[in-house]
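A single protein chain has been omitted; all remaining protein chains appear in their positions.
Chains here go by letter, A, B, C and D, matching the order in which they are written, and residues are numbered from 1 within each.
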Amino acid sequence: MSIISTLEQITDRHHVYPFLVPAQAPKLDVSHNVLLYLEDITVSFDGFKAINNLNMYINDGELRCIIGPNGAGKTTMMDIITGKTQPDSGSAWFGQTINLLEMDEPAIAQAGIGRKFQKPTVFEELSVWENLELAMAGNRNVWSILNARLNSEQSAMLLETIELIGLQANTQMLAGRLSHGQKQWLEIGMLLMQKPRLLLVDEPVAGMTHQEMDRTAELLISLAGRHSVVVVEHDMDFVRNLAGKDRTVTVLHQGSVLSEGTMSKVQQDPKVVEVYLGE
Amino acid sequence: MLKIEGLNQFYGQSHTLWDVDLHVQEGQCTVLMGRNGVGKTTLLQCIMGHQAVKSGSMMLDGADLLKASVEQRPRMGIGYVPQGRQIFPLLSVEENLQIGLPVRARNDRKIPDYIFDLFPVLAEMMHRRGGDLSGGQQQQLAIGRALVVNPKLLILDEPTEGIQPNVVTEIGDIICKLNREMGLTVLLVEQKLPFARKVGDHFCLLDRGRNVAGGEIATLDDELVKKYLTV
Amino acid sequence: MRLLNILKNDRGGQIMMLVLLIMAILVPIFNLMVPENHPLHVPTYTVTLMGKYLTLALLAVAVDLVWGYLGILTLGHGAFFALGGYAMGMYLMRQIGDRGVYGNPELPDFMVFLDWKELPWFWQGFDQFWFAAIMIMLVPGLLAFIFGWLAFRSRVSGVYLSIITQAMTYALMLAFYRNEMGFGGNNGLTDFKDLVGFSLQEDTTRIALFVLSAVALAIGYLICRYLMNSRLGRVCIAVRDSESRARFMGYRVENVKLWIFVISAMLAGVAGALYVPQVGIINPNEFSPINSIEIVVWVAVGGRATLYGAVIGALLINYAKTYFTAELPEVWLFALGGIFVLVTLLLPKGVTGLIAGLKRHKEVPA
Amino acid sequence: MTVNFRTLHRYLLSCIVIFFLMSAGFSMAGTAPNAKLDEVSRLLMSKTFDDKSRALDVLVEQSQPRTAELLHLLLDSRLYYHKKEKQLYIIADYDTGKIAIDLAGAEQLIKKKRDYKKIILNNNLRGQINRILAELGLNSNDPQQRENAVRDLLKDITPDTVLALKARFTIEESKKVREMIRIALAINDMKSSDEVLISNAIEQLNGSLEQESRGALVTFIDATETLDTPEASALNKQAQIALKGIEDKVQYYGWLETLYFGLSLGSVLVLAGIGLAITFGVMGVINMAHGELIMIGAYTTYVIQLLMPNHIEWSILVAIPAAFLVSGLVGIAIERGVIRFLYGRPLETLLATFGISLILQQAVRSIFSPLNRSVETPEWMSGLIQINPVFSLTLSRLYIIVFCLMVFVALLLVLKKTALGLQVRAVSQNRAMARAMGVRSNRVDALTFGLGSGVAGIAGVALSQLTNVGPNMGQAYIIDSFMVVVFGGVGNLWGTLVAGLTLGVANKVLEPWAGAVLAKVLMLIFIILFIQKRPRGLFPQRGRAAEG
Partner (left out) sequence: ALAEETIKVGILHSLSGTMAISETTLKDTMLMLIEEQNAKGGLLGKKLEAVVVDPASNWPLFAEKARELVSKDKVDAVFGCWTSVSRKSVLPVFEETNSLLFYPVQYEGEESSKNVFYTGAAPNQQAIPAVDYLMAQGVERWVLAGTDYVYPRTTNKILEAYLKLKGVAAEDIMINYTPFGHSDWQSIVSDIKKFGSTGKKAAVVSTINGDANVPFYKELGSQGVAASDIPVVAFSVGEEELSGIDTGPLVGHLAAWNYFMSVDSEANDEFIDAWHKYTKNEDRVTNDPMEAHYLGFNMWVKAVTKAGTTDPAAVQEAIIGVAVPNLTGGYATMMPNHHITKPVLIGEIQDDGQFAVVWNTAGTVAGDAWSDFLEGSKDLISDWRAPLSCGNYNVKTAKCSGQNF
């Protein structure tokens, strides 16, 4: 920017600097019934294209499974949606009005996108209870968190969630001391507390027993409808369970969509069998 | 080959492992199973020396493991694939593999080629930072890395976690191959029953830090599964 | 009652408050009422010394707030302390009025003999106590705000942040050493005469300063404790643990950091302002990076993220310094250095860790 | 390009002189006492400097064969007199020597040192002696010496010198010396009133970087400024063009000089920081005792010099490995004794090493006293490479730049090409896993910390050549070291190198413009702002892992 235009800007009393605009996302608009648009997204790292011209649309209330070989770019895709990674090109919209690429992580999270990480990440030095409390939906500006107190309704909700994730015995335990699987559960619990409009769940059942997987699947299915859920998982039993007969499954490969459709359709796709399913 | 008896372990005040026994026979593949948080990882960490042991004995081929320091254990022939991969994030794939080289015999300090045959993706990504790999790629790297030390006992903590199905199958095959063809003894923690059934010879069930069952994999029946593996 | 609630689960804090209260009552009595040669008499020398320790304890609390709870290893907090001190020093200098050696009613002595013709603009207003009092909080707060705004927004963290805080205080030190800056250069500001009309040489003034320091420490402590008891406190710990995770949860990490940092800087400023009249001098050396490192060391010795640990650490180390420099003048650095090494090795959680055992205070869910 | 080993050459010369004197002395012992020499002696023994100056005049008038020798003795303060005997003596080594030789060559045992008083010179006398020697040097056999002599004479050209120079010019063979004489004569001609002569002289001075050439031109321009005859203004113009040419050249060399100063300051920063780049950057230990490890290296240099007082020339070369060892061992001791209990608690290492740094400082104070120690610079490291009269490279700095680069390359090789380098990075990233892969982390830690500390020690050797060797020297470098390492990007050796050199050069570019203090303040502000732009330094660790 030239000095003159800067000067003009400074003297222009009507000019509003970007940093003065409150970081309030516009209202979510899902009038077209599509919650998330990813269009022509490309990302490369040191020349390696991790995401290549990716297009994907998630409907409001949809439960979408995403599968694909290791390194296909699934996690990277979530990184882009949540603002961790900036794509080289393309666009990402949340509803009709919210441009995700212009927002940073907290703004995106506040707009209603929650995420569970592939490697379980919880606040290790806070207790299970506190982890969940912090995740709880609510106003996140400094003043309100300073004054925030749990009301009985919220406490009840917390207790309910703890029960759901099976950590009743560990409420006061530091999250860092949980086992791997327990951390997975805790993270799911945190995601629930956050009440996001869109849940991005990266390999939720890694390290869980079969039965736990079923429970998780149930949980996720029950969330769908009110929320949109995107699940990445390699466990085919789990994915089958989730996808049921008519839900869409997307297969990513080398950064773009290889195949999309119902589980049975995808399973039959020879390309998918070749690069992913095997046998 | 590995013989653990009466092992007790504490995290601070909390008693995590209670008189655990574990026998791993030479050339066999033993699967360690149990729900989340029962102490499987902890047990493996005890074997690797990452956790201090309160009481009990632990012998590898007649040598007392408890007396060996952590860094001696790989030299005694243990390869370890930890839960959560534990890749060195800032080292390249190649360097991650090279770390184990000094453990190998003096005249053979080079990464064995069969590792790249097993995991072609590693050869592809040779110069990428380990931390940049995708979760599944890291898992493959972790297994490859453990093989570099030429182990006679390979310990794997949920190795199929986060890996695409065809590779899971492959890993299963590889474990079988290593186990059956190359005579490698394997100790495996696994949650996925079919996989366990496919590769395992023996099993050992833990519940809340205690042995509850064990034996030939064939004897792992639905009742046991229901009792100890479901919630 | 609300106040006591703040300390509900804070055993250390309760004890500390009690001790402060007792001291604030007894010390003046023993100093003013008990005759000089009575064994219980507390000499003014000791009072001032204790007053100084208390201001340093407040400084340590301020550092613990950002380091202990937020994980920002600040190696430049001495700068805020010194700025508060300078604001107070400037007020005290203006109070001298025409009683300086040159008898100039406007200009402090050092300006007269360096041939300054008029008072620089930034010295204006410091003849008013209220103005100085505002500046004591405002200047450090503003610097912290600007610095933090830049740094936290661009996500500078870890050692990078530590080192630029160090660079900040180092730059300020060099700048204040310059005589052209108009802060008295190396000699700094000295020879204070009185504070809001009370002579600094009077015992009563010193007592008052001591009590004021105790009150400031108590209030500062309560503020910090209140902050950390709130959900904000837990967010701080979350940020310390995993900044990016907190962001993905929708917390504006930079704002949390910024405000805590600013509050901490203001507390440090107040500490500095109370420190200066009690020691009688403020000089750029207070900006020296080593000083700031030392503050961190006090906190570490006392025990991080406990607040009262910071108080204990500051008192302990500073008392040790006073004691050793008089008793072992030739080798006291061995003793002090030895303490640091031993504390780290033997008491990983600091002195308070030893006292509290491994028990961790937890708020019981409501 | 001429190498100017000033002191070395003086030293050699005086050795020769002494030898001369001793051999000549015997032959002279028998001759009749030289009255003039007595007068010189008497004047030299006088308390006033005026008398001594007269003594020199007498010496020159007489053009004694021994004039040069005596002058050199005086300059090197080897000439003494006996308080009571009132006689001159030559004492080669006053501190430890036992023998005094009188001018006739007779030796005598020194019984009481305090009886012998040195003949003290002041700066004026030294100047006078140098001038005399320069004139004598005009006829020396060494062309280099002749050139220096002419250069000395430039400073003040008298009709006498002009004659001497002209005489020399006719027989001079060396091209360089002839050129020098030409310039001298041209400077002289600038004072004449003959236009052709002046014009030629200006032509001659064009491009000459000698200080005096510029002076002559400036004087001439000033003097002719007000004259408005066409000839004068033409000449004035010509002189101005010549001056402009010279000044452009001078400015160009000025930039080169600034660059050189910057690089040398930068390499000092790099040297100071590079050990920390290992202990802090690679291992993650916030090593507040780093400065003290540098200090230990510097003291090692001092001790080595004490141990080999007769081989100062070599002491530095011995000191480098010695300092590496000593500091390295201290480092290993620190690591084994304290730091190894603190892995995984990086912040605590700050506390412990801070304590250690206090202890080391005080230890040095107790052992060596709080005073600074004097470390001598060997002859081969002192002096300068005179590229031209306005640009020269100080040798010691040059060595340090080279040394810095060597250390850097060596370290780079160790970290990149050896197993140790790989292992230490693995250990610092995931200690438990590294051990599970068979890495002997204890050994690796100790060796690496030892390596970083040893390199700090080496830096101490270099710094001992430039600055104080005292208990506080560590404190002076610790802050800068951290700045350099962090600015470059933690864990990246290249970063440290580039950061150090950049900061050095930038500082030197700013310094003339802002002054030393402000320049430093500006550098710090620059670092702060730079880190805003690149929150992980110049060469950041990239990738998923680093982003956390």
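FYI, a contact is a pair of C-beta atoms (placed from the backbone, for glycine too) under 8 Å apart; a residue touches a chain by one contact, two chains touch by 3 or more.
Since this is a predicted model, take the numbers as computed values, not measurements.
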(request) Could you tell me which shown chains are touched by the chain that is not displayed? (result) C, D
(request) Based on the whole complex, identify which of D:L371, D:M406 or D:L529 touches the chain you can't see. (result) D:L371
(request) From the listed residues C:L21, C:V101, C:V196 or C:L354, report the one that touches the chain absent from this view. (result) C:V101
(message) Please output the residues of chain C touching the missing chain, sorted low to high.
(response) 43-45, 48-49, 52, 96, 98-104, 110, 112-115, 174, 177-179, 185-188, 190-193, 199-201, 275, 279-281, 283, 285, 321-322, 325-326, 329-330, 332-333
(message) For chain D, which positions touch the chain that isn't shown here?
(response) 4, 6-7, 49, 77, 94-95, 118, 120-124, 126-127, 130, 155, 211-212, 215, 257-258, 261, 264-265, 268, 361-362, 365, 369-377, 382-384, 392, 394-397, 465-472, 475-476, 507-508, 511-512, 515-517, 520
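One rule holds in what follows: only the chains that are shown with their structure count from here on.
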(message) Using the stated contact rule, I'd like to know whether A-C or C-D comes out ahead in C-beta pair count.
(response) C-D
(message) Quick check: how many Å separate the C-alpha centres of chain C and chain D?
(response) 44
(request) Just give me the whole-number Å value for how far the CA centre of chain B lies from that of chain D. (result) 62
(request) Going through chain B residue by residue, note those that touch at least 2 other chains and give them in order. (result) 132
(message) For chain A, give me the residues that contact two or more of the other chains.
(response) 45, 84
(message) If we count contacts the way the header does, which residues on chain B are in touch with chain A in the complex?
(response) 11, 35-37, 41, 83-84, 121, 128, 132-137, 139-140, 158, 161-170, 191-193, 229-231
(request) Would you pull the chain D residues touching chain C in the complex into a rising list? (result) 280, 286, 288, 338, 341-342, 345, 347-352, 354-359, 361-363, 365-366, 475, 479, 482-483, 486-487, 490, 517-518, 520-521, 524-525, 527-529, 531-533, 535-537, 547-548
(message) If we count contacts the way the header does, which residues on chain B are in touch with chain D in the complex?
(response) 48-50, 70-75, 80, 82, 86, 88-91, 95, 98-103, 129-132, 145, 148-149
